[in-house]
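What you see is the complex with one protein chain gone and the rest in place.
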Amino acid sequence: MAAHDHSLGPVLPPVKIEHADVVLVQRHSNTTVTDKIAGVVLWSPTPKQWFVIIAIAFMVLQLLPFSLGNLVVQGIGLWGINSPVGWGFDIINFVWWIGIGHAGTLISAVLLLFRQEWRMAIARFAEAMTIFAVMCAGLYPVFHTGRPWLAYWLLPYPNTMALWPQPRSPLVWDVFAVSTYATVSILFWYVGLIPDLATMRDRAKGFGKYIYGFLALGWRGSAKHWHRYETASLLLAGLSTPLVLSVHSIVSFDFATGLIPGWHTTVFPPYFVAGAVFAGFAMVLTLAIPVRKWYGLEDFITDRHLENMAKVMFATGMIVCYGYFLEVFMAWYSGNEYEWAMLMNRVKGPYAAMYWALWICNGLSIQILWFKWARRSTTVLFIVSQFVSVGMWLERFVIIPMSIHRDFIPASWGMYYPTVFDWGTFIGSMGFFTFLMFLFIRGLPMISMFEIRTLVKRPAEANH
Amino acid sequence: MSSQPNLPIPPPLDLEAIRARLDESKGPQFWRSLEEAAGAPEFQAWLDHEFTDGTSEWSDGVSRRRMVELLGATLGLAGLTSCTKQPPEKIVPYVTAPEDVVPGRPLTFASSIPGVGGVAAGVLVESHMNRPTKIEGNPEHPGSRGGTDAQTQAAILGLWDPDRAQTVLREGRNSTWQRADESLKLLREQMLSRKGAGFRLLTETVTSPSTGAAIKDLLATFPEAKWVQYEPAGRDNARAGARIAFGEPVTAVYHVDQAAVIVALDSDFLVSGPGAVRYARDFADRRRNPASGMNRLYAVEPTPTPTGSSADHRLPATSAEVEGFARALAAELGAGTPAATVKNAAFLKAAVADLAANKGASLVIAGEQAPPAVHALAHAINAALGNIGKTVHYIDPVEVSPADQAAGLKELVGEMQAGKVDTLLIAGGNPVYNTPADLKFAAALRKVKVRIRLGEYDDETGAVCHWVLPMAHPLECWGDLRAFDGTVSLMQPLIAPLYEGKQLIEVLAVLLEKGGREIRDVVKEHWRAQIGASTPHFDDFWQKSIHDGLIAGSASPAKTVALRKELAAELGAAPAGGDEVLLRPCPNVQDGRHANNAWLQELPRPISKLTWDNAVLMSPATAQKHGASNGSMVRLANAVTGPVWIVPGQADGSIVVHLGYGRTRVGKIGNGVGFSAYALRTSANPWRVLGAEVRNTGDSQVMAVTQEHGSMEGRAIVRKASLDEYTKQPDFATHEEKKHKLFSLYPEWKYEGYSWGLAVDLNACTGCNACTIACQAENNIPVVGKDQVNRGREMHWIRIDRYFEGSIDNPAIHHQPVMCMHCENAPCEGVCPVAATTHSEEGLNQMTYNRCVGTRYCANNCPYKVRRFNFFLYSDWDTKSLHGLRNPDVTVRSRGVMEKCSYCVQRINWARIDAERESRRIKDGEVVTACQAACPSGAIYFGDLNDKTSQIVKVKADTRNYALLTDLGTKPRTSYLAKVTNPNQELAPRAEAKPAHGGNH
Amino acid sequence: MTQLFPRNANSIARTSILLALVGVGGLGAALYTVNRSSYNSGQLIVKEQPVMFSHKHHVSGIGIDCRYCHTAVEKSSSAGIPPTETCMSCHSQIWSDAPMLEPVRESYRTGKSLQWTRVHDLPGFVYFNHSIHVAKGMGCEVCHGRVDQMPLMYQQNTLFMEWCLDCHRQPEKFIRPKDKVFEMGYKPQGDQLALGAKLVADYKVRKLTECWVCHR
Partner (left out) sequence: MSTYAPPQEQTAQAQHDPADVYGLMAEFDNQEDLMKACANARDAGYKTMDAYTPVPIHGLTDALGWDDNSVQRIVFCCALVGMSLGFGLMYMITMVWYPMNVGGRPNFSWPAFVPPTFETTILLSAFGAVFGMLAMNGLPSPYHPVFNNPRFIMASSDRFFLCIEAEDPKFDLANTRKFLEAQHPAEVVAVEN
C-alpha cells in the first residue's frame, strides 16, 4: 500500500474520443477501470466545480428548514392554496420528484432485464438520483397536511382509538407505494454497491478502509457469492420493474380516481409512467453531462450513452404528447360539458400560458432529437433536458391546480397564486437534492466498477 | 360547571372554553407555549392582532408575520411536542343551584331586539348555563313567525363583543357609575332650578312605551328641556309621505299574502325595513306552490336588491325615474294626480293593467329611502285600488313620538351652535359619526358645556363627550318595544350586564330621582297602569307575556284614514333627473351600528358578494363612462374616495354608496373598514346627491369578494321556468336527466332507521343571508378577515351563490344557498386516507375534526366545493368573552382541519337522545336546522326521508324537486325546488330564458 | 497481515444485527405499552381535591343514592356536580365543625364555588351523554367502577376510544336491568350474555359506532 499515492493516480490521461460509438472506450484493463473510478473518490484531486456546486446547494438547502419550520408553526395557510385549489406546489412537486426518480429504477432494473450493456455506466449514478429524488418527494406528502405532526395516522398501526387508515383512499396507496419504492430502491442500490465497496476497502487508506470495509460486509468475490448475487440482482430487477410502473400509476390514481374534470382520466397511469421516465432521463442527462466532463469520464459515459438516453427521452416524450392529444380528443369525444369546459379553460383560461408552455417544453423542444447530431451534442441535450424538466413540472401544474380551480359549480371557481413559502419549499428541495447528489459523487464510486470490468475486452478477444 | 347565577362574566374556567382549548389541535397549546416563550410586548401585540379578532390584521399577509417567523420556527417543535397530555381540568359547581337549570341542557327565553327605527324583532334566545349563545325567531311573534334577519342573528356576537364600552369614563379616565350618578344628581339640581332649560336629550327612534313614558315624565318635570330623536336611516320619508297622503304620520302595515300583484317602488320590503321578516314569509307563501295563485312582483329600483332579484319583472331606474314611474302609475290608476311620462312605457302599461285587474288584491310598496312623494303616491294608488283594509292597513305610528327627525336634529344643532345647550345627553346612536356633514355636528357639540354619552361603544361620539356611560346590550335589558304592527314585544335580560352597562331608562330614573327601582318592575308597573284595569289576574298575565315575549293582542288597531285633497298639490314638481349618487344603509352593517360585528362584516353582501368593504356601486355603462373597473378608486363630489364595484342591473346614472363604513372608533373589527359616505350627506337631501362630480383617481384597491364568477356557464345549476312552462311541464327541472338511467357497479346501501334530507325552495329564497349567519352562530364558525377572504378562504358553511342571467344591464338574478349535499355516494369520503369523513347510518356525511390530518383531498374531490379548511388558527382562542358565545355542543375547530355543514348534527343527536330515552321515534319537525329556523321566507325544509308523513318527503315529492350534478352519481341528500317565475305575458320575459333543463346536453 | 477486522468481527457483526432487530421490536413494544399505560390514560390515579371526599363513606357507609348529588344524570349530558348547598344540607348539622369540611363551609359563606379536579376527563371533541346511557340500562358501575369502595375517587377505566367501542359494539356484555342501573356490585342472575341479549332487544339498544355519535 505504501507505494500507493497520487502520482500513481489515473494511469490514462483523459483523451477526447470523437463519436465513440461504444459503451466503453477500449483502452482499459480491469486495473485501469478500478484506478480511474475508485480514484475519483480516493486519490484524484476534486475538481473545483464540486466545491462551487456543493456550496451553492448547501445555501439553497437552507430554504427548506426555514419554509417548513414556519409552515409547521404558523399553518399551511402560508402556502397559496385555498378553496377551491386545495393542492398546489406541494403535490405538484411531490409528483415531479417522484417522476424524476423513476429513471434510475428504469435504467437499473428494466435495462438489466433487457441486458442492455450501456446501462452499466449510468445505473449507479441514476439509482442514487432515484433515492434522493424520492427523499425530496417524500417531504411533500408529510408537510402538505394541515397537521403534519399527525401524518403518522396514515400508517396502519394498532392504537387506542381502534382506528386504521382508510384503504380506499389513493393517498393510503401512495403511502404503501412510495415507502416500498424508497426501501427497494435503497436495497437495490446498496446491493449493487457491495462488490465495489469491497474494491474501495482494498484500495482506501487510513480510517476510510474501515468504513468501506464495514459497508462491504466482508465481500470477497467468491464464485458462490457471485452466483447468488447475480440471482438476487436479477430478481430485484424483476421486482423493481412492476414496482416502478405501479408507483407512478398509483400516484396518477390520486387524480384518476377523483371525479374532477382533468383528473378523472383513464389514460393517466401509462402517461404518468412515461412522463416520469421522460423527466427522469432529463435529470440524468442534466447531471451526467457536466459530471462526466469535470471528472473526465468520457471513456465510460460515451456519446453512445448520451444518444441512447436521448432516444429513451424522445420515445417517452412522444408517449407523453400522445397522452396530451388523448386528453384533448376525449374532452371532445366524451361530449361531456365539464370535460370540454376543462379543455377550454386550459386552452384559453387564465392559466392558458402554462398549458401552451407545456406543449413547447415537452412537445416541441424534443423534436430536435430526430437528428443524430443533436442526440450526440452535449449542449443540445443539456438544453433540451432543461426544457423537459420545466415541462414536466408544468404538466403537473396543468393537471392539479388548473383542474380544480374551475370545476363544476362556477360560483366556487377561484384562482391559485403561489407564495414565497411555496417557492422556498420547492427551491429548497432542489438544493437538498443537489447537495446529496454531490456528496454521493465524492464519497462513493459513481460508476459500477465490477460491471464495467465485464465490458473490458480481454486480450484474448482484443486480439481477434 | 359553568357560571354562577348573577355573575356578570363567565368564570375563567368555563367548561366550554376549556373543552375548546382541549379540542384536537396542538394549536392552542402551541400558542400558549409561544406566548410563554416570548413575552415580548410586540409579541403580545402581534398575538392580539393576529388572533383576538383574526381579521383584517392578517392583511399584508406574510410580511407582517416576518417578525415571529424565526422565533416561531425554533419554537415549533417545542410547541408541538409539549401537548401530548391534557392539562387537569377544574369543575366549578354552583354554590346554590338556580331553579330549572340542568347542567348541560340549554334553556330558551323569549325576548325582543330593536332593529333600525327601534322596531322590535321577537326572538327566542338559547342560554347555556346562563350564557346566551343563539338567537332564534319567536314563532308567536307577528314580526317573526319564527324567522329572523341576519342582523338579529348576529346580535348575539354584539352582546359578547370584547370591544364594547366596558366602564364609565370621565374625560377619558376610568370612573364609576357611583360618580356618574352623583354628577347626574347635581345636574338634576341645576335643571330643577332652570326648569331644564338648556338640557337636551338626543336618542335614536324610541318605540318603547315605558321608556317613552319616562321621557315624557322627564319633559314634564323639566318643561324647558327638549327631546330630539335621530337615526341616519330612520323613517322620516315614510312619515312625511303619510303626512302628505293622510295628514298624519300613520304607519302602513302590509298584508303581502293577500296581494296577487305587488309593485315595489325602490323598496326592498322582503329584506329591510320594519316587518320585512314577516313580509318575506307572506310573500313566499304565495310562491311555494306555483300551481295555486302565485303572486307577481314588479320591482322598480336603482340598484338590485334581494327583493328586486325575487321580482318577476324588474326595471332599473334612477330615483327620479322611480318617482316618475310612481306618478305615472298613480295617474293611470286614477289616483287623481297629474300624469307623467316614463322611460319604459311597456313596463308601466303592464303594471297598470295588472294592478287594475287586481283591485283589492294588489299592493304598491314604497321603499324606506324613497322620497316622501313616492310614499304618498303609493298610499294614493293603494287607496285608488281599494287595497286599504285588504292588502294594507294603517295604524298609529309605532314610534312614541313620530317627529321629523331631520328637522329636530337641525334645530338642535342650531341651538348648540348658538350655545343655547348646556347639557346634552346622547343615548344610543352615534351623531358625531352619522349626522349629515353639512350640520358639522361635532363642532357644534364641542360648544355644549356638559356632554354625556350613553352608548354601547366608546365611539366617535364618546370621544368628544365628558362622560361615557356604557349602555346595556338589548339582551341585558328589561323593556318593551313595538313591532312593525304595533305589537308590544317584551325584553328580558338573558345575562346580567357583562360590562356595567345600563339602559336609558335607568339614567333617566336618576334624573327623575326615581332610582333604585328594578327596571323589571318599572316596565311591569307601566303596563299595569296601562292595561291592569282591563286585565284580570294581571300578575299571571304579565308572567305569561314575559314568557311569550309579547303582550298578546297588543297589535295597534287599524286606523281609518282618508286621502287629502291637497295631496296632488303637495307632491310638488317631479324631481330633476340626471346623474346622482344615492346613499343607502348597508344591507349588512346598516347605518354603521353593526360595524364592529365581524360576522356581518364578513358576510357577503347579497348582490355584490363583497365583504369587509363598502363600494361605489355602478352600472356597467356608468363604470365605462368613468373609465372605472372593479376596485378602481373614484372621488365623489370631492368629498369621499372609494373603490368602484360594478353591479349588473343597476340603473345607469345612479351611483349607489352604502353608509355605515369608515368607522374610526368602534373596535378592532370595524375601525377603518371602508369609507364613510356620511360626508356626502346633507340634511336637506339625506339620500341623494344630484350631479355629484365623479373623478377616477387612477389608483385601485383589492376587494374581498366571495364569488368571482357570476355566470352559470350554461349549466343546469339554478333550474327555472316561467309559470306557463311549468304548467306545461311540471317536471321541467328533471325530465331531461330522467332520460338516462344512472347505475352503479356497487350494491346500494340501505338506510333503515332515520334518513335525513334537506331541501331549499329557490322560489322562496331571497338571498337575504340570514341562514349563513344562523349557521355561523350555531356551529362556532370562525371569521377569517379580509385578506383571507381574498385568498378564497372564507369559512361559511352555507354560501349563497348568486348568478346573473341575461343582459348585463338588467339581468335576472338568482340566489342559491349551497351547503354540504350529504351525498350518499360521497366523493369526499372515499379519498380520505384516515377515515375522518365517513357516512352515518342515517345518511349523514360525517366530518370528524379530531381525526382529520388535513390533506384537503376531500375538498378537492367535492364537486360542490362546500368543504372549508382551517388554513390558520382561525378560531379565536384568546378572547375570553368569545368563549361565552360558543355553542358548547359543537367542537371549536382548530388549525389544519377540514369542516363543513353537518345538518346541525348536534341538534339531531339531542333529539335522538330525547326520543330514545322515551324509546320513540323522532317526530317530524323535532329537528330544525339552524338555517331552516332562521330563514324568514321558510325556504329551507329538513327532516326524515323515511318518515313518509314528514314534510320533507312531501317537499321532495314536488315536481320541481331536483338535485345538483346528479349525473355524477353522487346521490345528494340536499335538493332544490326549481325556481318558477310568473312573468306578465304583455312583457317580454325578463331574461330571454327558456327553462334550463336538467342533465347536461 | 491484511486482515482488516479481527477474528471475532464476524460474531460481533451477526450479534449486533440480532440485537438491532430485537431493539426495533422492543422499541415498538415499549411505545405500545406507554401508549396504553395509566400515565397516558390517567387510569387508577387519585387526583388532588379541595376536600377529601369519600364516595365509599357516603355510598356504602351512609347509603346515599348517586342521584342525590348527581341530579342531572337522568336528564342531561352531564351528571352534574352537587352545589355546595347540597353538602351543607347535611353538614350544617353533622360534622358541622369538622376542620376537613372548612372549604365547604367557606364556599357556602363566601359564595365562591369549590373547585374540584375533574376525574373522568374526556377531550373536548368527545360528546358523552349520561342520560341516554342510564336510560338504556348502562350501570354507573360499568364505567365508574365500584365507587362505593373508593375512599378517594379515581378513574376506573382507560376511557380510550377502543374502550368505548368495546361496549358500543357488544352492549350485551355490560347492559343490566334499568332498575339495577344505580346499584353497586350488581351480579346478573344467570348468564350475562343471555340476559344482555334480551335486554338489548327490550330496550331497543342500538350499536352506534359511527363518528358523529360522539364527535361533532
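By letter and in written order, the chains are A, B and C; residue numbering begins at 1 in each of them.
Note that in this section a residue touches a chain if its C-beta (ideal position, glycine included) is under 8 Å from a C-beta of that chain, and two chains touch if they have at least 3 such contacts.
The model shown is predicted, which means the values in this text are computed figures rather than measured ones.
**Student:** Shown chains touched by the missing chain?
**Tutor:** A, B, C
**Student:** Of the residues listed, B:289, B:629, B:825 or B:946, which one is in contact with the missing chain?
**Tutor:** Hidden-chain contact among the options goes to B:825.
**Student:** Which of A:172, A:342, A:374 or A:404 touches the chain that is not shown?
**Tutor:** A:172
**Student:** Give the residue, chosen from A:236, A:310 or A:399, that touches the chain omitted from the document.
**Tutor:** The single option touching the absent chain is A:236.
**Student:** Of the residues in chain A, which ones touch the absent chain?
**Tutor:** Chain A touches the chain not shown through residues 1, 3-4, 8, 11, 29-31, 34-35, 156, 162-168, 172-173, 176-177, 180, 183-184, 187-188, 190-191, 195, 198-199, 201-203, 213-214, 217-232, 235-236, 239-240, 242-243, 246, 250, 253, 450, 453-454, 458-460.
**Student:** Touching the missing chain, which residues of chain C?
**Tutor:** Within chain C, the residues that touch the unshown chain are 1-10, 13-14, 17, 209-210.
**Student:** For chain B, which residues touch the unseen chain?
**Tutor:** Contacting residues on chain B, toward the hidden partner: 746-749, 823-830, 832, 835, 838-841, 971.
Please note the rule applied: only the chains that are shown with their structure count from here on.
**Student:** Express in whole angstrom the distance between the two chain centres, defined as the mean CA positions of chain A and chain C.
**Tutor:** The computed centroid separation for chain A versus chain C comes out at 53 Å.
**Student:** Just curious, how far off is chain B from chain A if you go by their C-alpha centres, in Å?
**Tutor:** Each chain's C-alpha centroid was found; their separation is 57 Å.
**Student:** List, in ascending order, every residue of chain C touching at least 2 other chains.
**Tutor:** 40
**Student:** Chain A: which residues touch two or more other chains?
**Tutor:** Residues 163 of chain A touch two or more partner chains.
**Student:** Can you list the chain B residues touching chain C in their complex?
**Tutor:** Listed in rising order, the residues are 1, 4, 11, 13, 18-24, 85-86, 88-97, 102-105, 753, 838, 840-841, 844, 846, 848-851, 889-892, 902, 905-906, 909, 913, 916-917, 919.
**Student:** Where on chain C is chain B touching in the complex?
**Tutor:** Of all residues in chain C, those touching chain B are 40, 47, 71-72, 75-78, 80-86, 107-108, 111-118, 121, 123-125, 127, 129, 131-132, 135-136, 203-204, 206, 210-213, 215-216.
**Student:** Would you mind writing out the residues of chain B in touch with chain A in their complex?
**Tutor:** Interface residues on the chain B side: 25-26, 30, 61-62, 65, 69, 72-76, 79-80, 707-715, 717, 788, 791-793, 799, 801-803, 816, 818, 827, 830-835, 838, 851-857, 859-861, 863-865, 867-873, 895-898, 964-965, 968, 1000-1001.
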